[in-house]
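One structure is given below, represented as structure tokens, and several questions about it will come after.
A single protein chain has been removed from this complex, and every other one stays in its place.
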Amino acid sequence: MIGISHYLLVATALFAIGAFGVVAKRNAIAILMSIELMLNAVNINFVAIDRYLAPGGALGQLFAVFVIAVAAAEVSVGLALVISIYRQRRSVNLDDFNLLKW
Amino acid sequence: MSDQATIGIFLLLTLAFPAGAMAAAWLFRPAPIQSAEKRTPYECGVDTRGPSWMRFRVNYFLYALVFLAFDVETIFLYPWAVRFQALGLFAFVEMLVFIAILALGLWYAWKEGALQWY
Partner (left out) sequence: MPYGLLAPEIAVTSLGLVVLGVGLLSRPRPHPAVRVLAVSGLALVLCWVALTFTRQASFFGGVYQVDSFASFFRLLFLSAALLVLLMSGRYAARFGPRLAEWYAFLLFATAGMMVMAGSGDLIALYVGLELMTVSFYVLSGYLLADARSAEAGLKYLVLGALSSAVMLFGMSLVFATARSTVFTAIAAAVAAPAPSPPALLAGIALLAAGFAFKVAAVPFHMWAPDIYQGAPTPVTAYLAVASKAAAFAALLRVFLAALPGQLPDWQPVVALLAAVTIVAGNLIALAQTDVKRLLAYSSIAQAGYLLVGLSAANPYGLRGVLFYAMLYVFANVGAFAVLTLVEVDTGGTGLDSFNGLGQRAPMLAMVMTVCLLSLAGIPPLAGFAGKFYLFAGAVQAGYLWLAFVGLLMSMVSVYYYLSVAKAMYIGPAERTAPVTVPSPARLCLWVCLAATLAIGIYPGPLSALAQVSALLP
């Protein structure tokens, strides 16, 4: 029987994969994708918790809807920044962006 | 009627519809012409040439960005539409405000030339 713990495990695994991607990848677009993975892991968490632990209120679903909308805004801005930086540097590799020391 | 039967009928209908449309086309079409053109992946538009791993114009990305933003923002319309009756006039006005703000964004994108193809 699939229960809440399965969903939480999947979400945690997805979150960890995303976090690893952010740390390990050097391509700005791949990093944005990894961040999306992390946010979607959070969405799975919210919807599963809403269904199994706090049914009736739809608070978790609401939260997931907001996360989706905000994530889209964030990625739009991120891609726009990547385009603007690519125009100057001809690169989307974060390691090349070294005018400011990390 | 049980839910399963409803789903079954829908399934049959969805299969029957494309089958019927294709059968009708097969009945009424003129005799097919065989040519090399017919075997290309796309019958209309520009033929692909060279590798597909190529650089795209930045316009594609700008279009995609504008689309992404507006496409996802409509997510708020769904819960509102489902509970439209219960939410009443106040939520309706709220949605109008929301759409007005989105429209302002669209106007901005328009003026900014993000919708222009050149």
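Just so it is clear, A and B label the chains in written order, and each chain counts residues from 1 on its own.
One rule holds in what follows: a residue touches a chain if its C-beta (ideal position, glycine included) is under 8 Å from a C-beta of that chain, and two chains touch if they have at least 3 such contacts.
Treat the numbers as computed from the prediction; the structure is a model and nothing was measured.
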| item | value |
| --- | --- |
| Footprint left on chain A by the chain that the document does not show | 8, 11, 15, 18-19, 22, 28, 31-32, 35, 38-39, 41-42, 45-46, 49, 53-54, 57, 59-60, 62-63, 66-67, 70, 73-74, 77-78, 81-82, 84-85, 88-89, 94, 97, 99-102 |
| Absent-chain interface as seen on chain B, which is shown | 101, 104, 107-108, 111 |
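Just so we're on the same page, only the chains that are shown with their structure count from here on.
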| item | value |
| --- | --- |
| Inter-centroid spacing, chain B versus chain A (mean Cα positions, whole Å) | 25 |
| Chain A-touching residues of chain B, taken from the complex the two chains share | 58, 61-62, 64-65, 68-69, 71-73, 75-76, 79 |
| Residues on chain A engaged by chain B in the complex (per definition of touch) | 61-62, 65, 68-69, 72-73, 75-76, 79-80, 83 |
